[in-house]
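Excluded from the complex is one protein chain; the other protein chains are retained at their positions.
By letter and in written order, the chains are A, B and C; residue numbering begins at 1 in each of them.
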Amino acid sequence: MAYNLLKGKRGIIFGALNSDSIAWKVAERAHEEGATFTLTNTSVALRMGDTAKLAEKCNAELIGADATNVEELENLFKKSMEILGGKIDFVLHSIGMSPNVRKGRHYSDLDYNYLSKTLDISAISFHKTLQVARKMDAINEWGSVVALSYVAAQRTFYGYNDMADAKALLESIGRSFGYIYGRERHVRINTISQSPTVTTAGGGVKGFDRLLDFADRMSPLGNATGEDCADYCITLFSDLTRRVTMQNLFNDGGFSSMGMSLRALEQYEKGLHQECECGGALDEEHNYD
Amino acid sequence: MAYNLLKGKRGIIFGALNSDSIAWKVAERAHEEGATFTLTNTSVALRMGDTAKLAEKCNAELIGADATNVEELENLFKKSMEILGGKIDFVLHSIGMSPNVRKGRHYSDLDYNYLSKTLDISAISFHKTLQVARKMDAINEWGSVVALSYVAAQRTFYGYNDMADAKALLESIGRSFGYIYGRERHVRINTISQSPTVTTAGGGVKGFDRLLDFADRMSPLGNATGEDCADYCITLFSDLTRRVTMQNLFNDGGFSSMGMSLRALEQYEKGLHQECECGGALDEEHNYD
Amino acid sequence: MAYNLLKGKRGIIFGALNSDSIAWKVAERAHEEGATFTLTNTSVALRMGDTAKLAEKCNAELIGADATNVEELENLFKKSMEILGGKIDFVLHSIGMSPNVRKGRHYSDLDYNYLSKTLDISAISFHKTLQVARKMDAINEWGSVVALSYVAAQRTFYGYNDMADAKALLESIGRSFGYIYGRERHVRINTISQSPTVTTAGGGVKGFDRLLDFADRMSPLGNATGEDCADYCITLFSDLTRRVTMQNLFNDGGFSSMGMSLRALEQYEKGLHQECECGGALDEEHNYD
Partner (left out) sequence: MAYNLLKGKRGIIFGALNSDSIAWKVAERAHEEGATFTLTNTSVALRMGDTAKLAEKCNAELIGADATNVEELENLFKKSMEILGGKIDFVLHSIGMSPNVRKGRHYSDLDYNYLSKTLDISAISFHKTLQVARKMDAINEWGSVVALSYVAAQRTFYGYNDMADAKALLESIGRSFGYIYGRERHVRINTISQSPTVTTAGGGVKGFDRLLDFADRMSPLGNATGEDCADYCITLFSDLTRRVTMQNLFNDGGFSSMGMSLRALEQYEKGLHQECECGGALDEEHNYD
């Protein structure tokens, strides 16, 4: 169902790779709500993914840009304003990647060049996007910028590795720049901390299936889906949330406010009983991640 | 501007006293967005306030109910469902009052009967509302309940007195009941932590004008108004935020994420200079609240 | 091992019932560290528990006092100062009880008289203690007050019921009064949020054994014991933490900063596998708490 919430608004959406991507669903919903926008990703991602299909569906143009590269970001904003016919009203930053996770480097054995890349791609790219936009004065008054985060920025999750630190940095950048851009141009900047979601990006995290199940049973409303996230983004891009800024907003079925649910505890208890029956000892020392 | 976000939805709105009330503005916006609802307040408030005008404007019925009284709440839900023709989709709880504040009792000289009333009116009434609704199964699946809070639940503000403790309790009730009602009926429960707002209720807090000014200069987007709060409520009542629950959501222009802004610091510095020039000593011992 | 950290300090310790009580262990450690103090509890608890043994061991006097009764608290402070020979340097508040938990009332079926008692005993008693102390000017400059809390004040735990709300209120009172008492007398007020601990008081919470196991496997250092908590209290009563106030301090082996550990997830996974093997369906609707 559509409400014309973004009628007349112009946007830039980063990170739509394929139909599993949250950014893909945001694009579909933004289109339904009357927005026009450009889609962007790295050249490699544009070649490998299905973004062209999405562009066609949404009547949007594709602009290749490496979000860690200031010049390419400048080009992205310049072209987007030309194509869309004016300044930008909303931006979605949905970018994250850890070479340490991909290469299976444990958090206590990080490669520091990889860590720099993790931070540059997953967090500093957000600062670069904002700094470029502000220098070009490319975002309209009361514009809205959203980046996607995860609760690992606040609490440690086994296997999430240096992405946790990247998300903490990302959220801090949102606050820090939210102050500057807010007082000057009333541009609001928020992060959405989303349930674990099955996407191509999420696939690399160890034990991801178990984590999904655990999160789902812990969350009174179950895990938020990519579609839920897209709906939530629409409200943040709309004019109905104009004084919400510098916030990290959980879209997670309640997970972040849970300590232990009955559903998860019952599942957990089965494991306890099984252990008693089988005597199955854990050999944690050789088994950890 | 209206979007039909609440078309076909039925609600109950507590706490609209006069056109300064946040609940008043929520009612106006909910009406614009296509909702039907009942308005409720205590009998005294209904006699003293302008709620009847609002009811006429919104084509809503008034139902007197003391939110600390379980029987009256049962009657409220029963009648509301009859009048509106079905179960409830959204509830706004905008109720707060402290006899200790009204009577000028300092936080270190509380009257404990007054404190019980503060907690009963401002926080426990929220539990009663939810418990009654759940027992009557009066809220539809994926319904949405919002209560209004203030950042004093997290940080201490001079003069806010026992209302701070009441808001902390209110937010905890939102989380605790959010778990129960979420897992059973997918009803989501959130609190909005709003900028200080000039209402009849806000008037009793000491130093309120200065606090308003300080909050405004600290917040990159300035203080959120009652109208902003109404808009935000609409998004939370809509179907676009269905997996957001058990959250305390700041609608405050960024205040909650600020430590010190330039605008506030410059104002503050003027006070410092003046002090140097005038030698104006503070006599804090006899002056505090 | 003892360090004379509390040499010459005078204290009041609430809530030592038997050798399982955290307050009991705090008393033992405070005695070792050179403090003198009085022990207090309700008359009923003093009759039923072993507090007299503790008093003998620590060379401390017992003073019966109902912490919800202002007059009895006045008597407690008066007598304690007489017995100990001067103003008080530290206070431990270790008091919590929920008639709703005891009587098996579900959180969505609370008895509101019971809820008032839960709040009065578990939270408002802390305010009363502080208000009485301040009015009598019974605590020395830079004195230290600690109350015991639990992470359920921030996140919802199945079965913890209205004690969660009471702990949220308790922590808020700590902050609110910490401001007043800090600026006037440099008295610091903190809460320690302790791991679930096997005590007589903890026994009533549903599924407590499973929760203990889960918390232990989630916490990198395992659950903090009562002895750990006593050690931590000593540091907060000492002169080494004089500028720490209005804080909620987690003594929990890391639990509060964890989202998911490998140890807990492996246990959880066993439950998942068993479910697949046995087809054991959950009948949550009839089974919840």
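Brief remarks follow.
Here is the rule we go by: contacts are C-beta pairs under 8 Å (C-beta built on N, C-alpha and C of every residue); 3 or more make two chains touch, one makes a residue touch a chain.
Just so it is clear, the model here is predicted, and its values are computed rather than measured.
Which of C:10, C:117, C:155 or C:263 touches the hidden chain is settled by the complete complex: it is C:263. Touch with the chain omitted from the figure is made, among A:66, A:89 or A:171, by A:171. Checked against the hidden chain, the listed residues C:49, C:96, C:159 or C:178 yield one contact partner: C:178.
From the options C:89, C:120 or C:252, the residue with contact to the unseen chain in the full assembly is C:252. Against the chain not shown here, chain A presents residues 70, 107-110, 112, 115-116, 119, 124, 127-128, 130-131, 134-135, 153, 155-156, 158, 161-162, 164-165, 168-169, 171-173, 175-181, 183-184, 246, 284-285, 288.
Residues of chain C that touch the chain left out of view are 1, 3-5, 175, 178-183, 186, 188, 195, 219-225, 228, 231-232, 234-235, 238-247, 249-254, 256-258, 261-263. Listed here are the chain B residues that touch the chain not shown: 151-152, 154-160, 207, 210-211, 213-214, 256-275, 280, 282, 284, 287-289.
In this text, only the chains that are shown with their structure count from here on.
Comparing mean CA positions across the assembly, the chain most remote from chain A is C. Contacts with at least two other chains are made by residues 256-258, 261-263 of chain A.
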